[in-house]
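A protein chain is absent from this complex, but the other protein chains hold their places.
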Amino acid sequence: MTTSNSLVYLIALPLLGATILLLAGRRADKWGHILGTLMSGSSFAVGLYQLSQMLGRSNTARPVEQKLFEWISVGSFKVDAGLLLDQLSICFVLLITGVGTLIHIYSISYMSHDHDRRRFFAYLNLFIAAMLLLVLGNSYLNLYVGWEGVGLASYLLIGFWNQKPAYATASKKAFVMNRVGDMGLSFAIMIAFATVGTVSFAGIKEHAHHTSTAALTAMGIMLLVAATGKSAQFPLQAWLGDAMAGPTPVSALIHAATMVTAGVYLITRSNFIFDAAPTAQLLVVIVGAITLLFGALIGTAKDDIKKALAASTMSQIGYMILGAGLGPVGYAFAIMHLLTHGFFKAGMFLGAGSVMHGMNDEVNMRKYGALRKFMPITFVTFGLGYLAILGVPPFAGFYSKDMIIETAFNAGGIKGILLGSVTLLGAGITAFYMTRVMILTFTGKARWDEEAHPHESPLLMWLPMAILAIGSVSSGYLLSRGDALVNWLSPLFEHHGEHEELLAPIVVSALALGMVAIGVAIAFLKYSRQEVASVAPENVSVFTKIAREDLMQDRFNEAVFMRPGQQLTQVLVKTDEAVIDGAVRGVGKLAMGSSSLLRGVQSGFVRSYAALIFVGAALLIAAIWVVVQ
Amino acid sequence: MDAANYLYLSVLLFTIGAVGVVVRRNAIVVFMCVELMLNAANLAFVTFSRINGDLNGQVVAFFTMVVAACEVVVGLAIIVTIYRSRRSASVDDASLLKR
Amino acid sequence: MNSLILLMLLPIIGSIAVAVTPKTKEVLTKQVALGTTVVVALATIAMAVNFQRDNVELQFVEKYSWIPTFGINFAVGIDGLALVLILMSTILAPIVVLAGWNEAHGGRWSVKTFYILILVLETMMIGVFVATDVFLFYVIFEAMLIPVYFLIGGYGSGERSAAAVKFLIYSLFGGLLMLASIIALYVMSGAQGGHTFDLQALSQLQMSSTTQNFLFLGFFIAFAIKAPLWPLHTWLPDAAASATPGTSVLLLGVLDKVGTFGMIRYCLTLFPEASKTFTPLIMVLAVISIVYGAILAIGQKDLKRLIAFTSISHFGFITMGIFAMTSQGHSGATLYMFNHGFSTAALFIVGGWMIARRGSSTIADFGGLQRVTPVMAWSFFLAGMSSLALPGLSSFVSEFLVLVGTFTRYPVHAVIATFGIVLAALYILIPVQKALHGPTTPGNEGLSDLNLREKIAIAPVIAIIIALGFYPSPLLNVINPASAHVIAQMGFTDPAPTNGDK
Partner (left out) sequence: MEFSAPVLNYTLLSPMLILLGGALIGVLVEAFMSKALRPITQLSVTLGTLVLALVQVWKVRNEQSVSAAMGSVVIDGPAVLLQASIIIISIISVLLIADTEHFTALAASLPGSDEERHALQTGNQVTEVYPLTLFAVAGMLLFPVSSDLITLFVALEMLSLPLYLMAGLSRRRRLASQESALKYFLLGAFSSAFFLFGAAFLYGYSASITFSGIRDAVVGGGGNDVFLLIGIAFLSVGLLFKVGAVPFHAWSPDVYQGAPTPVTAFMAAATKVAAFGAMLRIYYTSFANAQWSWTPMLTIIAIITMVFGSLVAIAQRDVKRMLAYSSIAHAGFLLTGVIALNKAGLEASLFYLFAYGITTVGAFAIVTLVRDSAGEVTDLNRWKGLGKRSPWVATAFAGFLLSFAGIPLTSGFIGKFSIFSAAYESGARSVVIAGVLSSAIAAFFYIRVIVLMFFTDPVEDGTSVEIPSSLTSITVIFSLIVTIALGVFPAPILNFISNLATFIR
C-alpha cells in the first residue's frame, strides 16, 4: 500500500493551532481567530493536495497509509499510531476541513463580540483535529481516540457559554450520552481483539470471512450502539436538541455537517463486518427508519429554529444510517447524502445564525416573519438549502435522498416496501416542517419584539453561506454524474449482484416529489393562509404537545435512568456509611463493650481475687481428672 | 496404718485453708488460713518422705516453717499498719483499687 | 549511581539536613526538602536509564546480612514493576513538596517536622518497592504507617485524629494477619532447608493447598485493605478527606499502590495455586469496587471524598487487571498504577488549591471558577479528564489494556467494568459543572489564579499525563517483560483469538 508522510499534517496543523491558542491565553486574543482559520484552511489545502495525489493513482492504489509510531504493544495486542487515507476518508477530510474552514471564517464575524472568541477558535481547531483523527485512524482504537476527542470538543463547544447552568447541563448531557455510545465502541473493540486478535480495519477485514457470524453480529450491534450515540440516533438521540445551546456555528459544523455523521462513517467503514452480519444490518436499518420519522415528527412542532433544524438533522442522518444499513448498494448513497447534507444543512444553520444575529439572538420563529426583505442574502441561501433538503430537482437532496428511497424500495420483499414507504413518508414530513420554517421565518408579517431591528449580516458571514448554498445546489449533480461517487468508493465495498428493481427510479422520484408537494401544501394551508400567533398556542392536539416534548424522550430517560440512578446512589451512600463502615465501627464498639464488661471481674475485693485463684486451681485439677480418666 | 490417709488429711487441711481464705473477712484469720495451707503442704511433705523413705521431705518441712515465720513477720507488719490507719482488719474494707 | 540502598539513604540524609535547619528559617527548610526530593527523583531517573529492559531478573541487586539468627537479609533489587513504581514515587515527591508549599502551616507541629516525616516516608516508599526479603518488606510496610499516621493526624484538617487512627488500626490489623502468614512461611522454610526470607527461596516452598490458601489470605487481606478493595475501603475516604492534599497524594498515589504491588509481587509469586483458587472471588470484588466506587463518588458532596472514591474505583480496575492473568491485563494494571499516581495527584493537588483558596471542600461552595481562575480550572478539568480515562490521556491506555486483557478471559467482568466509564463521566463532569461552570458563586469572585510556583508544580504532572497518553511505549517496554514473566510463572498464556469458535 502506498505510504505518505504528509497525512499527519492534516491533523497536526489544527491541533497545533488549538494548543497555541489554549496555551497563549489572552495574549492571543488579537490574532487567535486568524491563526485558527489559517490552520483549518491549510489543513484543507493538504487535503486537496492528497486528493490530487490520489486522483493520480490507479483505482486500487489510491489508499495511502502513514505509520507514525508504535502506540500500544502488549503481547499480541499491537496498535500503531497509524493513519489511513482512502477514497472514503478523503471525502470526509475535504468535508470537514472545507466546511470547517468556511465556518471558521463565519465565526470570525459571528463571535466578534464575544471576548472569549480565541477560546472558541481553539475549540474549533481541536474539534477539526479530533474529527480528522476519527476518519483517518487506521484501526478502531485510533478511531476511538478521535471519536472521544470530538466528544470532548463538542462538550466544550456546547458548554462554551456554560455560565448559563442550562447550557452547562446540556453539554454534560451530550458527553454522558455519547459515553454510553462509546461504551459500545469499546465493546466492539474488545470483541474484535478477543475473536480476531487485531483491531485494525485491514486486519479485521482480512479475517472477517473466517470469523463466526455470531461474533461479527455482536461487533456490528456494538458498533451500531456507538453510532447511535454519536449520530443522535434512536435511542440515544436525546442530547442533540439540547446541544443547540452551543453557538450557532458549532451547531452548523459539529451538530449538522460533520461530527453527528461519524456514525454513518463508522458503519460504512465497518462494511466488512455488517456485510457478514445480516442481523446487525437489519437493526441498523430499523434504527435509521425509526429515527428519520422520530426526528421529522419532532421537527414539525419546534418553534425554536435551531431545534427544528436539529430535529431535521436527526432525521436526515436517519436516512443515511438507513442507507448504510442497506449494504453495499447503500453505502455510497449514504455517503452521498452525508456530503450533500453537509452542504445544505450547514448552510441553513449558518442562515439561522445569520437570522439570530439580526434579531439579537431570538430563536423563536414565532417572533420572526417577513425577514426576506431585510436579509435577502440569508433568505436566498437558506432557500436554496431548503430546496435541497426537500429534494427538489436539480438540487443536491434530489440526487442523494431519492437514491436512498429507491434503494430502500429495492431492499426487496416486505422489508423493501416498508422501508420505502417510511422514507417516502419522511420526505413528506420533512417538506412540511421545512416549509413551516421558511414561512414562519421569512414570509408573512413581522412578529418581532420592539427592540428588534433586523439587518443583513456582514460579508464574512454571508460569504460562507453563499459558498455552501452553491454546494447545496450543485453537489448532488456533481457527485452523481456518471455515478462519480459510487465508482470512486466502489473499490472499498464488496459488491454482490444488483438487487432487482421494485420500482423504476423515475417512479420513485415521482412518488417522492408527490409526498413533498403534499407536505408543502399542508404547511402553506396551516401557516400562510392563517395568522400565526407570536406565542405558541396551548390548545393544540395531544400529538403536537408530545412532539413539542420531543416525543417524551427526556421524560423517558429521566424516569427510567436518571431518577432510579440518583436514588440508587443515595441508598448506596447511606449503606456505605451505615452498614459497611458501621460494621467496622461495630467491631470497635464490641471490643470497648466487652472491655468494660470484663473490668467487672476486677472487683477490688481481695477475697474475690483469692476465689479466682481458687477456682482456677480447681479447674486445673478438674482438667487433670479428665486427663487421667 | 496406711500413709495415704495422711495425704487425704493434708488435702483436707489444704482445702479448709483455701476455703477459709476465700470466705473469712478478718485479715488475721485469712492469714492464718494461709498458714494452715502451708502446714498442710508440710504434712504432705512429711508423709511422702515417709512413703519414699528418705529425709528430704522432712528437711523441706523445716525450711517451710522458717519461711512461714518470715512471712508472719512481714504479713503482720503490713496488716498492723493497715489496721492502724483504717481501724479495721477487714480485707473487704480495703477496696480502693478496683476495675 | 546504581545503588538502591544509597537511593534509600538520600532522603534520610535530607531529613537530617532539614532537622538541622534553624527553626526560624522555614523557607530554607522547605528548600532543603525540595532539593532533596529533586535529587532523589533525578537519581531514580538515572537508574531507570541504566535499567536493562529485557532482563526479567532482578537488577541492581544488593544484599547485606541483617539478622543472621533468623536468616534475614537487607536485600534489595528491582524488576520492571518495581522500577516503574519507584519512578512514580520519587517523581511525585518533589511535586508534592512544591505543590503543598504552605501545607505544613496548619499543623500541630513545626514545618520542620512535616518535612522530616515526608522525607522519612520517601525512604520507606522506595524501600517497600525494592525489598526482596519478605521480612524487610514487612518491616517497611508496617513502619511506613507511622509517618503517614502523624502526617494525617498532625497536619490534616477536620476529624484528622479519628481518621488517622482508623487508618492505622485498619492497616495494622491487615499487617498482623500478614505477619502470621510470614511466620508460617519462615517456619516452613526452616523445615525445608534453612530459615530464610528470600523471596525467590520462599516461592519454592512446598505446602499443602489448604496452608497455601490460608497464607494467601493473610497476605491478600493486608493488601486488599491497602489497595483498598471493597468492602475493606471505608478507611480511605475518611483519611483522604482529613489529610493534607500532599499527604493524600502520597497516600493514594503511592502507599495504596503497595497493596496492588504486593498482590503481584507476593500473592502471585508465593502462592500461585491459591491465587488461582481465589481469582474468581477477587475478580468479583474488583468489579464491585469499580462500580461501587464510581457510584459513591457520584454521590459525594465533599471534593476530597469524591476523589477518594474515584480511586477506589480505579483500584478495582488495577486489581481486575492483575488477576485477569493476561499480559494485557497485567501490563495494563502496572501501567495503571503509574498513571493513577499522576492523575490522582493532579486531582488532589489542584483540588487542594481550590479548597485552600475557597476555605471549603464542599463542591457546592464553588462555581464559575472557569471564568475566575481559568488556569486552575483547566488544570482541574484535565486532571478529571485523565481520571475518566479520556483517550489521548495516559489513563486511557492503561484502562483499556485492563479491559481488553480482562475481556479475553473474563468477558462478563470486563463488560460490567466497562459500564464504569459512563459512571466515570458522571463523577467527573458533575463536580466540573458545579465547581467550574455556571455563574460565579458569590464569594468566589476574588479567588486568585495559580501562581508561578503552582504552575511549575502542576506542569510536569499534566505533561506526563498527556505524553504517556500518546506515547506509553517507554513504560510499556519496561513493564511488559516483567508482566510476561509473572504470567509465565503462573503458568498462564494469553487466550488465542477464537474467531468466534468458527
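List of remarks:
Think of it as A, B and C in the order they're written, each chain with its own count starting at 1.
By our rule, a residue touches a chain if its C-beta (ideal position, glycine included) is under 8 Å from a C-beta of that chain, and two chains touch if they have at least 3 such contacts.
Everything quoted here is computed from the prediction, not taken from an experiment.
Contacts of the undisplayed chain with visible chains (whole complex): A, B, C.
When the missing chain is restored to the complex, the residue among A:L459, A:A559 or A:V615 that touches it is A:V615.
Of the options C:K30, C:K112, C:R160 or C:K304, the residue whose C-beta touches the omitted chain is C:R160. Across the entire complex, the residue among C:L172, C:A201, C:A356 or C:L447 in touch with the chain not shown is C:L172. For chain A, the residues touching the absent chain in the complete assembly are 588, 591-592, 594-596, 598-599, 601-602, 604, 606, 608-610, 612-613, 615-617, 620-621, 623-624, 627-628.
Residues 65-70, 108-109, 138-140, 142-143, 145-146, 150, 153-154, 160-161, 164-165, 168-169, 172-173, 176-177, 179-180, 183-184, 186-187, 190 are the ones on chain C that touch the missing chain.
Residues of chain B in contact with the chain left out of this view: 7, 10, 14, 17-18, 21, 27, 30-31, 34, 37-38, 40-41, 44-45, 47-49, 51-52, 54, 56-57, 59-60, 63-64, 67, 70-71, 74-75, 77-79, 81-82, 84-86, 91, 94-98.
Methods note: only the chains that are shown with their structure count from here on.
Judged by the touch criterion defined above, the protein chains link up one after another in an open path, with no loop closing it. Comparing the CA-atom centres of all chains against that of chain A, the greatest distance is found for B.
Put simply, the C-alpha centre of chain A and that of chain C have 37 angstrom between them.
In this assembly, the C-alpha centroid of chain B lies 66 Å from the C-alpha centroid of chain C. Annotation for chain A: no residues touch two or more other chains.
For chain C, no residue reaches two or more other chains under the stated contact definition. Within the complex, the chain A residues that touch chain C are 22, 25, 69-77, 81, 141, 144-145, 147-149, 152, 159, 162-165, 168-169, 172, 175-176, 179-180, 182-183, 186-187, 189-191, 193-198, 207, 210-216, 568-570, 572-573, 576, 580-581, 584, 588.
Interface residues of chain A, counted against chain B in their complex, comprise 599-600, 602-607, 610-611, 614, 617. Here chain C touches chain A in the complex through residues 166, 169-170, 231, 233-235, 292, 295-296, 298-300, 326-328, 331-332, 368, 370-371, 374, 378, 385, 390-392, 396-397, 400-401, 403-405, 407-408, 411, 414-415, 418-419, 421-422, 425-426, 429-430, 433, 437-440, 470-473, 476, 480, 483-484, 494-502, going by the rule given at the top.
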